[in-house]
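Right after this comes chain A.
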Amino acid sequence: MTLIWKALIHKNRDGRAGIQAASPRLSFLVSASYFKNLSRHRKGYIFWSLFGGEEEVSRLKEIRIHGRGGQGSVTAAELIAIAAFEDKRFSQAFPAFGVERRGAPVMAFVRIADKPIRIRSQVYEPDYVVVQDVSLLDVVNVASGLKPDGKIIINTDKPKDDLSLKTDAEVITIDATKIAMETLGRPIVNTIMLGAFCKATKEVSLESINKAISERFKGDLGKKNLLAIKTAYERVA
Partner candidate 1 sequence: MQNLLAPGHRACAGCSMPTVVRLVLDAAGPNTIVVSPTSCLEVTTTPFPESAWCVPWLHSLFENAAAVASGVEIALKRFHKDANVLVIGGDGSTFDIGMGSNSGMFERGHKVTYVCYDNEAYMNTGVQRSGSTPFCAHTTTTPSGEISLGNPRPKKDMPAIALAHRVPYVATASVAYPVDLRRKVKKAIETQGPSYIQVNAPCITGWTFDAGKTVEIARLAVETGLWPLFEYVNGQLTEVKKVRRPKPVEDYLKSQGRYRHLFKKPGGTEVLKQIQAMADANISKYCLVD
Partner candidate 2 sequence: MSKVKAIEFVEPGSTQITKTGAWRTFVPRIDQKKCIKCSLCEIYCPESSVHQVKDPISGDLIFDIDLNYCKGCGICEHECPRHAIKLELEEK
Partner candidate 3 sequence: MMKVVEGSYAVAHAAMCCSPDVVSAYPITPQTHIVEHLSQMVADGELDAEFLTVDSEFSALSVLVGASAMGARCYSSTTSQGLALMYEVLYNVSGLRMPVVMTVANRALGAPLNIWNDQQDSVGARDVGWLQLYVENVQEAVDTTPQAYKIAEDMGILTPIMVCMDGFILTHVYEPVELLDKEKVAGFLPAFKPEYVLDPANPKTIGAFADPSTYTEFRYLQFDAQQKALAKIEAVAKEFQETFGRTFGGLIDTYQAEDAEIVLVTMGSVIGTIKDAIDEMRAEGIKVGLVKVRSYRPFPVQALRKALKDAGVIAVIEKDVSIGNEAGLVTDLKAAFYNSKIRTPIIGFTAGLGGRDITVKDIRKITEKASAARKGIESEFEFLDLRTEILP
């Protein structure tokens, strides 16, 4: 089913603050000065969203990443946010703020939507969970609040039935550590998990993930990471 979008442009201001959710009750107002200040692709997006779009992608998607301090969970969240924005969507990434040191369990969050994201509370009922380190399953309830129709992607070499996870969501496993050793030569899995996330959820395109990675990691390291992502992408069913 296709939803006809309506946008309320609020007081000539920028899209992020002003465009409101599609709601049949809201009046339809378009301001020229608003559009003047938008980049081209964003203008395209707005017209696209005004005249049609999948209902499925209009919903806010929330992602929670579990890792250990030093494993790059915040970087992974940031890269998803950048990639989503590359895909002409809106995004927000933030860590679960804390005083955790290297090795301690940490979390990071991402939100993706087709309209500006305003909500600032933490993520309690994620659509997707990414677990960078299977050992976290023993200490953290990684599936907490995960939506039954959601997905959880876990870095492990074990079959998923061996993981005692209490969730109705789809469980996807990937031996990211092995891929990391093959491609990067070091057990750093955050970018590999991005490849897996990309394939499993289709929330961000592989091109955009690759672009975000290339901008973050230059030269040889960038090339290795691109290969790592490609490998992960291919290995997820």
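Note that contacts are C-beta pairs under 8 Å (C-beta built on N, C-alpha and C of every residue); 3 or more make two chains touch, one makes a residue touch a chain; residues count from 1.
Per the selection procedure, all candidates are chains of the complex that A comes from, given by their letters.
Being a predicted model, the structure only gives us computed values, none of them experimental.
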- Message: Can you pick out the candidate among 1, 2 or 3 that touches chain A in this complex?
- Response: 3
- Message: Show me the residue ranges of chain A that touch candidate 3 in the complex, using the header's touch definition.
- Response: 10-14, 16-17, 20-21, 23, 25, 33-34, 36-37, 39, 42, 77-78, 81-82, 85, 90-95, 97, 99, 117-122, 124
